[in-house]
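Dropping the structure in here first, questions after.
All protein chains but one are shown in place.
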Amino acid sequence: MTELMNQSELSKHIEALLFATGEPVQLARLAEILSVRIEEVQASLSLLSSHLNQGIILVHNGTQVSLATPPDTAETVAKLLGDPEDREVGQAGLEVLAILLYQGPTSRSTIDYIRGVNSTSSIKTLLLRGLIERVPESGGREMVYRPTIELMYHLGTQEPEQLPDFTVLRDKLAAFSNRQESVTPTSL
Amino acid sequence: MTELMNQSELSKHIEALLFATGEPVQLARLAEILSVRIEEVQASLSLLSSHLNQGIILVHNGTQVSLATPPDTAETVAKLLGDPEDREVGQAGLEVLAILLYQGPTSRSTIDYIRGVNSTSSIKTLLLRGLIERVPESGGREMVYRPTIELMYHLGTQEPEQLPDFTVLRDKLAAFSNRQESVTPTSL
Partner (left out) sequence: MPEFMVRVGTFDGPLDLLLSLIEERKLYINEISLGSVTDSYLTHISSQEQVVPLGETAQFVLVAATLLLIKSRSLLPTLEISPEEAGAIKELEDRLRRYQLVKQGARLLERQWGTKPLRLPARARIVRIPVFTPYGIQLQALVDSLRALVTLLPTESFRETATVTPLVSLEEMIDRLKHRVLSSVRLRFSEIKSSERIEVIVQFLALLELVKGGFVVAEQQMPFDDILFETEGVSTPRYGV
């Protein structure tokens, strides 16, 4: 059956899959189940995103995708289900998240260098809460941390790009990270 | 806010509500939450039904309504959810079950603390299988997880106290999780 699916069919099946599992799914897993290439999954996701009605949105972080309710329905949904467990994140944790969201995947040593202080325990807590994950740097041998889809839910945003002041902060931070690569960090 | 909702807004909020609860909802309950009359809920449901994308459908029996996946996606959905590999509880799931059986009802943060890793997806899988349930902590406001009767059937045990090494293992777990209470998380 799956061999003959066109993009609209694919998008329909992806929607059903995401709806039925109710949690984030790896793009690679979708491709496997539907016997198509990841590129086709991605194309179908764009299609799906544009066809979704307003009460359900698509959330993604690059490798994972899920359906969720949009931020402006949060209040109504809380009336039916109560407020979600939403423990606060401390200042140190917020700084680590800001680095990962606005600057992109970052190694622990770079996080320590940027904050001027050891971030091991903040990183550990964020990992425990499923807000960040540790993955091999793309094309490199170093391990880097990056935001999970779970983090997007708490921030009420479909993707990091929709965060306030995203491009401004990202570009300013990028200017530093390019410069830093060429300098040996002397003080940490 | 809800007082000024037009039909399209209503339909959006209903969609979000149905998506978030994951189970059938009484029309009367929707009307109550949205502060509108049942007739308006019904009208918005027709609108919603016509606007839904193909991968999710509206199921409706007169007094209750829910979202579901269309029949022609069942095979694909079964591949994701009914995958024998997925059906196994797995090592992570066993650990969560063991903690709940030996320690008694436990919050997610304590489960995470004991296992040293995030347990969200294991917990969700166990919930889905009906092996554990989520209930309010007795006398508290926190939500805790506990084993279901169905789990006891699977194990062929009438009560946790009959499990092997019950007291020894329970005491070790208790000693460890009590330590968590006394530690103030400093960095997060």
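So that you can tell them apart, the chains are marked A and B in the order they are listed, and the count of residues begins at 1 in each.
Criterion: contacts are C-beta pairs under 8 Å (C-beta built on N, C-alpha and C of every residue); 3 or more make two chains touch, one makes a residue touch a chain.
None of these values were measured; they are calculated from a predicted model.
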Interface residues of chain A (partner: the chain not displayed): 19-23, 57, 59, 66-72, 74-75, 77, 81, 84, 86, 88-89, 91-92, 94-95, 97-99, 101-102, 113-118, 152-158, 163-165, 169, 172-173, 176, 179-180, 183, 186-188
Sites on chain B contacted by the missing partner chain, in the whole complex: 16, 19-23, 68-69, 77-78, 81-82, 87-89, 91, 94-95, 97-99, 101-102, 114-116, 124, 127-129, 131, 151, 154-157, 163-165, 169, 172-173, 176, 179, 187
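Just so we're on the same page, only the chains that are shown with their structure count from here on.
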Of all residues in chain B, those that touch chain A in their complex: 1-2, 8, 11-22, 25, 29, 33-34, 48, 51-56, 67, 69-70, 73, 75-77, 79-81, 108-109, 112-113, 116-118, 120-121, 124, 143, 185-188
